[in-house]
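With one protein chain held back, the other chains of the complex are shown just where they sit.
And now, subunit A:
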């Protein structure tokens, strides 16, 4: 592989420049955390997730591994450990894709259009096929319980800078959206 680090550097930089909050782990550029917001036209709207991205050695020829740190209810995401079913990413991966692609295009698509044919979370897949509205309700529940901004926040400093904004948002959300009753 010619200059593997250059590609990784560029990708990381591009990700950071597109206003994603990125936390590097141990400077190795192998793993890092990214804060991801649910796409606005999906039941995942409003949720904030901390996502762990791991770049394999063969990156960009092999797809990165994606894992959700806080819980999410999705047919292709394992509920307990948060790892995304690899095949779903593998199938569509191309060396031209970069990290921004993953967060701007791929993940939102995955959340909007889950792939029920090969589910990690069988129950979620079954519910989605059987009763769409119940499924959406369940998703929102989980968002409320586990995907609040502070759930995704990690360090104290970040929390401080985030808190002013997130508190406001939180308040307005509460008033406008109201609680979803099970």
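Rule of thumb we're sticking to: a residue touches a chain if its C-beta (ideal position, glycine included) is under 8 Å from a C-beta of that chain, and two chains touch if they have at least 3 such contacts; residues count from 1.
We take it that contacts and distances are computed from a predicted model.
K.L.:
Among "E3 ubiquitin-protein ligase RNF14", "Succinate dehydrogenase [ubiquinone] cytochrome b small subunit", "Chloride channel protein" or "DNA replication complex GINS protein PSF3", find the name that the UniProt record gives to the complex chain excluded from display.
P.N.:
For the chain not displayed, UniProt's protein name is "E3 ubiquitin-protein ligase RNF14".
K.L.:
List the residues of subunit A that touch the chain left out of this view.
P.N.:
These residues touch the chain not displayed: 1-4, 6-7, 10, 58, 60-62, 94-97, 101.
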